[in-house]
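The full complex has more chains than appear here; those shown keep their coordinates.
Order of writing sets the labels: A and B. Residues in every chain begin at 1.
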Amino acid sequence: MPQTNKKSKKKLEYLNSQQIVKHIDIKKYDVRKLVDAMGDMAFQAKNLNRASNIYVKMLKDKSCKIYLTLAGSLFSAGLKNIVVDMIKNNMVDGIISTGAIMIDQDFFEALGFKHFKGTPRVDDNILRDLMIDRIYDTFIDEEDLRVCDMTVAEIANSLEPQPYSSREFIREMGKWLVKNKKGKNSVIRTAYEKGIPIFVPAFSDCSAGFGLIHHQFNIKGNKVTIDSAKDFLELTKTKLNSKQTGIFMIGGGVPKNFTQDVVVACDVLGVEKDMHKYAIQITVADERDGGLSGSTLKEASSWGKVETTFEQMVYSEATIAFPLIAGYGYHSGAWKNRKETRWNDILDK
Amino acid sequence: MPQTNKKSKKKLEYLNSQQIVKHIDIKKYDVRKLVDAMGDMAFQAKNLNRASNIYVKMLKDKSCKIYLTLAGSLFSAGLKNIVVDMIKNNMVDGIISTGAIMIDQDFFEALGFKHFKGTPRVDDNILRDLMIDRIYDTFIDEEDLRVCDMTVAEIANSLEPQPYSSREFIREMGKWLVKNKKGKNSVIRTAYEKGIPIFVPAFSDCSAGFGLIHHQFNIKGNKVTIDSAKDFLELTKTKLNSKQTGIFMIGGGVPKNFTQDVVVACDVLGVEKDMHKYAIQITVADERDGGLSGSTLKEASSWGKVETTFEQMVYSEATIAFPLIAGYGYHSGAWKNRKETRWNDILDK
């Protein structure tokens, strides 16, 4: 059973129990009036206001299912509880994430480990010698992370050897947490309990990858495999199952692209579906390098993925803008008329 | 057999045969003196010079294998031939890429389709109606892209139904191109011929994904699946097989993270390997949002992934910096003493 490693005195100077990253609780701060006022300003304050209002529109639209895409080192930075609250209050129906957020950060904390406030101005060679990993201005214990890797391996070892979508594997991780009475406030467990699918399209690109290759390398005979095509097929089925959809994107990367693509995927499977009706994105990425992360939602419209009526990008680092937009959505109360979608129940059939 | 769709007159105004993106040929421009002079300047010119020299160092180091990671919309922007030349001249041993670059762009052009010079100042709704997709200032024909999707489906249909790594699937795409006498100057075919593995860790997040779900949705019985864990295991095996390694990163994203991770992956499999000895990255991403793409190579050192002695980030959009750095490497001639590594031969055993 995983447990926090005993840390050396030197290590404790960096991983200080007084310096634990704490997750912000949007329920505590009614930001509505502040965000309303931003709507009469300009530049990114106005964009943040508009994105907040589009999110409320999504929540109010009874025919609309909501995808949340997550990229960037968000949970190590204190944004985990926002997602937990969104799940608990039916403010999201499906999650598409990078592996680091879900495994290295969420599952990691579910095991009882912590992220520590640090600084980018540090000698990384010293950190390495101490087995401390740095994420910009946060520190984690690499030894804790290895426990996380091995827990994934353990779960893989316990499963029927066959292909799994990342969603199915993460569902099993949720089940494991319940069984082992861990991670009560983790995203993986809460989503499991609420039947919300979590897709990690590049599932090996994180702590899970380490666990899985440990499994595949050491197990004789048939192995657990992760079928990334099945991920896409399952996500497409959620779109097929929805009348309208909206996307709330934090950062870009694979989660942004993957989720936008499902509209076209429906068409490839022979079913014409509406484009994503609503789309908002928080990002600092620039469009001028032609990369996907910073590409405008208007550009996505040329691909037939996103409608241009209700789309808004907000140019801001996520730790500042996400609490405001999600907080606005929460305090609007618009989610109160939404019900559980439990896509997992459909996908698991 | 795929073929360019007949385009409407209106469509031809946007997809003009006089406006085809042409790939730059680094062999033609000896940039060495220019880049040498940059070494006595400051800021990014100096960084570009240092990165170029580190690349030459990698090429000269006989014990060093070289990974190239690709993210961003690089081949649609005219950078494909650089990679082809790097492959042909043993300037790279393994490639890790986003799916869009390899499938939507490289395989797409291998099928005879083109990218067109366009503009970001256009009405995306008009483009969508014409089935024209925009990537910043380039246009492609969505109908051509559908042919690309379906060619992947066709290849999947023709394969033994079992789990494949993305590398294995892309190898089959290379084989298909040879057999169908297509894509002579594509990266996928050239890499296939040179035994160079191409990994796409988020393989469903691109045109391949559309082809694969078409396959899985329509085929009865056992299906082709894409095992992303196998990808990571295979990439790790290439590291296990190498005395020293260097990484040449264009952009960040999953390819950057995935490739840095193999050092730790070796450790997880119980084999201690040196960190990547050399590492250079071209990126416009910023470190201040804590995201992986802009995270410094020093930060990667805290994770035990990259040595700090020979690492250099260059803050530049790739279409400007990649031709200069790769061109410097090419004209140095340092690759002349390198041999084919043919990792595919080892991995296919």
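Definition applied: a residue touches a chain if its C-beta (ideal position, glycine included) is under 8 Å from a C-beta of that chain, and two chains touch if they have at least 3 such contacts.
As the structure is a prediction and not an experimental result, all values here were calculated from the model.
Visitor: Please give the number of copies in the complete assembly; 2 of them are in place here.
Guide: Whole-complex copy count for this file comes out at 4.
Keep this in mind: only the chains that are shown with their structure count from here on.
Visitor: Would you mind reporting the rotation angle for the C-alpha fit of chain A onto chain B, rounded to the nearest 5 degrees?
Guide: Chain A sits rotated relative to chain B by 180 degrees.
Visitor: Distance from the CA centroid of chain A to that of chain B, rounded to the nearest Å?
Guide: That gives a centre separation of 26 Å.
Visitor: Report the residues of chain B in contact with chain A in the complex, numbered from low to high.
Guide: Counting only chain B, the residues touching chain A are 71-73, 76-77, 100, 120, 124-125, 127-128, 131-138, 142, 146, 149, 163, 166, 201-205, 209-210, 212-217, 224-233, 236, 251, 253-254, 257-258, 261, 264-265, 268-269, 284-293, 295, 298-299, 301-304, 308, 317-318.
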